[in-house]
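Structure first, commentary second.
Yeah, one chain of the complex is gone here, protein chain that is, but the others are all in their spots.
Here is chain A:
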Amino acid sequence: MFCEKAMELVRELHRAPEGQLPAFNEDGLRQVLEEMKALYEQNQSDVNEVKSGGQSDLIPTIKFRHCSLLRNRRCTVAYLYDRLLRIRALRWEYGSILPNALRFHMSAEEMEWFNHYKKSLATYMRSLGGDGGLDITQDMKPPKSLYIEVRCLKDYGEFEVDDGTSVLLKKNSQHFLPRWKCEQLVRQGILEHVLS
């Protein structure tokens, strides 16, 4: 049946949970495009026949093939667009450097789109908030406090703070540091947020 492959592409993306980017299904896309090409060529020859011969009983077939083409196009565009939306969300989740695993899941064009988006976002952020610009990708929810108390769970070593100076993170030492600096380490499990 026509359009099966295109449906598979859509289903594959539908199955992937929000925020995840499955690998770029180059094969599937190629097959869909080949099917489209085949349908188009068949239609082309049939239309020529009808035009020259006047056989009007080919017209339903032509119409049918045309609908399949439209359906294929719709599915592929949906597939590509949804992937772009997910890639855009990655920028907000991971920052400007993506983990390698995710980068392999993107096609070259998607990578290019991502870079354009990054640049666009950076230009916008620089235009906000006075001289230094404002990093709006931090603090997705309004924070309760600018600084948090953290406790070090493992020996980590030196950790750089604002003005170039650094702090030595040793096990069981407690620190009171700006929230945004600690977030990554808290996520990694090296620091523990202490609620007093």
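Definition applied: a contact is a pair of C-beta atoms (placed from the backbone, for glycine too) under 8 Å apart; a residue touches a chain by one contact, two chains touch by 3 or more; residues count from 1.
Rule of thumb we're sticking to: contacts and distances are computed from a predicted model.
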item	value
From "thioredoxin-disulfide reductase (NADPH)", "Cell division control protein 45 homolog isoform X2", "Flowering locus T" or "Origin recognition complex subunit 3", the hidden chain's UniProt protein name	"Cell division control protein 45 homolog isoform X2"
Options A:M1, A:I97 or A:L146, residue touching the unrepresented chain	A:L146
Absent-chain contact - pick from A:M1, A:I97, A:M140 or A:L195	A:L195
Touching residue (missing chain; options A:K37, A:K63 or A:K170)	A:K170
Hidden partner interface residues of chain A, rising order	146-147, 149, 151, 158, 161, 165-168, 170-178, 194-196
